[in-house]
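The complex is shown incomplete by one protein chain, all other protein chains being positioned as in the whole.
Letters A, B and C mark the chains in the order given here, with residues in each chain numbered from 1 onward.
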Amino acid sequence: MALDSKTDTKPQQFKVVGTRPLRPDGIDKVTGRARFGADMSAPGMLVGLVLRSPHPHARIRSIDTSAAEALTGVHAVVTRADFGPPSDPGVADVLDNCMAGDNALYDGHAVAAVAAISGKVARQALKLIKVDYQPLPHVTDVDAAMAPDAPALHEGRADETVPAGMSPNVMARHEFGHGDIDAGLSQADRVLERTYRTEATHQGYIEPHACLATMNADGQADLWCCTQGHYMVRNTCAAILGIEQGQLRVTASEIGGGFGGKTTVFLEPVALKLSQKSGRPVKMVMSRSEVLRATGPTASSSIDVRIGMTRDGRITAGFAELRYQGGAYPGSPVDMGSMSAFAPYDLENVRTVGFDVVTNRPKQAAYRAPGAPMAAFAVESAIDELARGFGLDPLEVRLKNAAREGTRASYGPTYPAIGLEATLRTAKDHPHWSAPLGPNQGRGVACGFWFNFGGDTCVSLNITPDGTVTLSEGNPDIGGSRASMSMMAAEELGIPYDRVRTVIADTGSLGQNEVTDGSRVTFAVGLATIEAARAAKREMCKRAAQVWGIDEDAVIWEDGAARPAGPNAGQHPPMSLAEIAAIASNTGGPIAGHFEVNAEGAGVSFATHMVDTEVDPDTGAVKILRYTVFQDAGKAVHPSYVEGQFQGGAVQGIGWALNEAYIYGEDGILQNPGFLDYRIPVASDLPMIDTVILEIPNPGHPYGVRGVGETSIVPPLAAVANSVSDAAGVRMTSLPMSPPKLLAAIRSGQS
Amino acid sequence: MSKIHVTTTINGDPVEYLCDAEETLLDVLRDHLGLTGSKEGCGTGDCGACSVTVDGRLVCSCLMLGAEAAGREIGTIEGMAKGDQLHPLQQKFIEHAALQCGICTPGILVAAKSLLDHNPDPSEEETRYWLAGNLCRCTGYDKIIRAVLDAAKDMREAS
Amino acid sequence: MVKVQIFGSLKAATDDKSEVEIDASTLRELLDALADRYPGMRPQLDRGVSVAIDGRIYNDSWFTPIKDDSEVVLLARLKGG
């Protein structure tokens, strides 16, 4: 359903929302009691392990599993031959990624799996599986994969949008925009053309994928796993295995980070199949190297930008061609990158063209605002270079061109009330902007945009006999959402926060819930929670009306109690939630509210980031000196966790900008499948990350909430690049700005 | 191949177990003893999620054999709170929202406690370097560092 | 009639028109009518699109009302992480 705007124009007064209560799962998580994916076991459990391709691209001529099956202690071996065609063709690529079919498409691609009584026996069994590979030519670079003679992964799979004559690795072409680029560029005082490149980065969640599966011969199955969406896991696994969704109950463990990477399945269908075959529960846990080799990093990109600017800082036209490789299957987020690239700006002439390219790398998975950070890196770098070239203030130039309410977005629609301008003005007035810089230091700013979304949501709110409230929702708590749901329920019901307990229900207990992604949870699940609370309030008002013998329309809910609506309703003392709950059995039975919705109408959000860096001109080392995030949250339900999202996104972006990268050799093998050389930021790399929360209410949410999780990773790539370029005196157009790359740029700039 | 019989002390309790020679202390804690608070994030000593103390010394339990624990005093996250009394660090982590997903939290708490045992008044920089071996991907470390420094301050004032 | 803005890669199906007029009062009617009128658009519509109606973005809800003067923009299907 579509939701009507529910927010009045006047700011709302909140009692619970906007405060900082302790999260309800805090004690479990600081004592080690919280159970994550790998923390569950079952009686009679077997250990499942996966055999992975050592080749970047190979035809699988045959797989001989007989010796492994004969090994004592081995209870099941599966290959692709054990899986029939999926019942939904939409998951064919997912299955092929979980277990290779005719071809191994990347280094680390699963080709077989075993279940055995111990990890030790399972490891021995893997060595006994004989795979006859015929190595094929491979390609891992996006521009190389677009060459006409590049080795092809999926000949003939391009969709109808791809012009004839392109490389068979181009799967789709996307185009957005309006106006006339050439006309716009002709009005510019300078047209900047640059090519920008970013490497693939991994979401880098600290918890490897893990699951525990039990599947019976009759098709009934239970699955425990760490995921961003257990309903998605249920539906995908059911389709892959050809079983009914209702027969598969999935329970989400606590989740040790996801950032988009746990929005699909890898081990789960394999574990279920191993369990079915062995008749025993099967637990599977990935190693870190498996996580890096075979689960989704984001796309790497190569982007050409052409932007025209007048000398007073007006952007006359913006064009970008974006080429993203998304690994071995179609679906890189180049469409999102193409839509978001110029989204912060009010442009008469704008066009983006995106190409979705396949290569011999693991299938990309969503990563926090998928596709947007690299596009923002390109566009925000170009704008910065133009602005500085004219001697203009980079914040002023952005303000001059900023999208605002009524601007036609680069991706088409007209913006409602948005917060970009507020973030820019706040940034300009912030002491950080005017703080002095020392030698070899630089300052950079960049803006970022993300859509956010809603999706299917189902919650159930139950009033217990003693007047406490349990809220069941279907989205794993990835960063404090139990707290924010409890807060919104408490706010709406007018009761204290600690009277509400939020639980994450399994797939057997609620209807469909969309994955925890798209920054949707506080928005969509929050909205459903508020509506469920409103339903419960209506029922409680009805019960009070019954007791008072008045019309139910004559009862209102205020401050946690039913009250007569006015003097005409009669003199009745307020009846509290606890009082109504206590007599629920006498007034009709248990009281509950529930709400089911496809929560459309999420509000887009914007951020501006500001960062100071210091560059060591002799080594190319970069130090982050100071960082400030300015972002519109709509309404910050629990400001501490909003700040946490801002800070975490910024730091992931810093990693992407400076040192994180998938490194492939000529041989197509991933060279850094571990946290030693896949270098995510460590505590000593960073200063405190300052945050400024702005609140421009989203009219699509009762409390004005916008998603906050993703936007924060969009600006930092460009902000850091602009800062480093300022500090080093050379323009950096390729990420990561690793010390060897930066030093080479500095030295070639000097010579 | 017979298993090794190990007698040791974990969180002050006498513990005996049998393990294979190649099993790590982390394997033993998680798979044999049900102490799943220590996490395996990498298995190579790069993430710190499996941090424990051995005779008071902070180590990665993934880089130590179970057999090596014989006669040692092992401290894990499960031993940090005393009954229903959270350690001040645990309390401050909740108050400061120093965890988002919580997977790195046990390792960081064990490491932070080890820091404060060595140095009750660490600077921000000392804290950041001490904790550099504990990866957190959610928080950007800001609230973690604040929580540790705040806990240190409270503990100094209380002592 | 509703004016619908078409994004670039769909223009091949609309004789390069970036705006088309469709008789529709709900999202479902709109998508059905587009697919009927412009069969070349059908594969993309089957793969999924998002639709911005008066600045708010919808993905699935068939009966989302569309007014004659609504601003309607087709978008690539949104993804998130």
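Just so we're on the same page, a residue touches a chain if its C-beta (ideal position, glycine included) is under 8 Å from a C-beta of that chain, and two chains touch if they have at least 3 such contacts.
In the analysis below, contacts and distances are computed from a predicted model.
S.K.: According to its UniProt entry, is the unseen chain "Cation:proton antiporter", "Membrane bound protein complex subunit mbxM", "Branched-chain amino acid ABC transporter permease" or "Carbon-monoxide dehydrogenase medium subunit"?
M.R.: Hidden chain, UniProt protein name: "Carbon-monoxide dehydrogenase medium subunit".
S.K.: Of the chains you can see, which ones touch the chain that is left out?
M.R.: Result: the unshown chain touches A, B.
S.K.: Kindly state which of the options A:Val682, A:Ile696 or A:Ala728 is in contact with the chain not pictured.
M.R.: Hidden-chain contact among the options goes to A:Val682.
S.K.: Considering the complete complex, identify which of B:Leu29, B:Ile74 or B:Ala111 is in touch with the unshown chain.
M.R.: Touches the omitted chain: B:Ala111.
S.K.: Looking at B:Ile10, B:Val28 or B:Cys62, which makes contact with the chain not pictured?
M.R.: Result: among the candidates, B:Cys62 touches the missing chain.
S.K.: Could you please point out the chain B residues that touch the chain left off the display?
M.R.: Here the touching residues of chain B are 1, 4, 20-22, 24, 43-46, 48, 51, 54, 57-60, 62-65, 67-68, 70, 111, 114-115, 129-134.
S.K.: If you put the missing chain back, which residues of chain A would it touch?
M.R.: 287, 289, 618-621, 658-659, 663, 671-672, 675-677, 679, 681-682, 684-685, 738-740, 743-744, 747
As a convention for this text, only the chains that are shown with their structure count from here on.
S.K.: What is the distance in Å between the mean C-alpha positions of chain B and chain C?
M.R.: So the centroids are 54 Å from each other.
S.K.: Centre to centre, by mean C-alpha position, how many angstrom separate chain A and chain C?
M.R.: Measuring from centre to centre gives 26 Å for this pair.
S.K.: Could you give the separation in Å between the centres of chain A and chain B, each centre being the mean of its C-alpha atoms?
M.R.: Taking the average C-alpha coordinate of chain A and of chain B, the gap between them is 29 Å.
S.K.: Could you pull out the residues of chain A that touch at least 2 other chains?
M.R.: 203, 259
S.K.: Where in chain B do residues touch two or more other chains at once?
M.R.: Residue numbers touching two or more other chains: none in chain B.
S.K.: Of all residues in chain A, which touch chain B in the complex?
M.R.: So the residues of chain A touching chain B come out as 20, 22-23, 25-27, 29-36, 38-39, 120, 203-208, 254-259, 285, 287-288, 478-480, 638, 640-641, 643-645, 647-648, 650-652, 674-676, 680-684, 686, 688-689.
S.K.: Which of the residues in chain C come into contact with chain A in the complex?
M.R.: So the residues of chain C touching chain A come out as 5, 7-9, 11-12, 18, 40, 43-44, 47, 52, 54-61, 63-65, 71, 73-81.
S.K.: Any idea which chain B residues touch chain A in the complex?
M.R.: It comes out as residues 20, 22, 30, 35-44, 46-47, 49, 76-78, 80-81, 86, 90-91, 93-97, 99-106, 109, 125, 127-129, 131-146.
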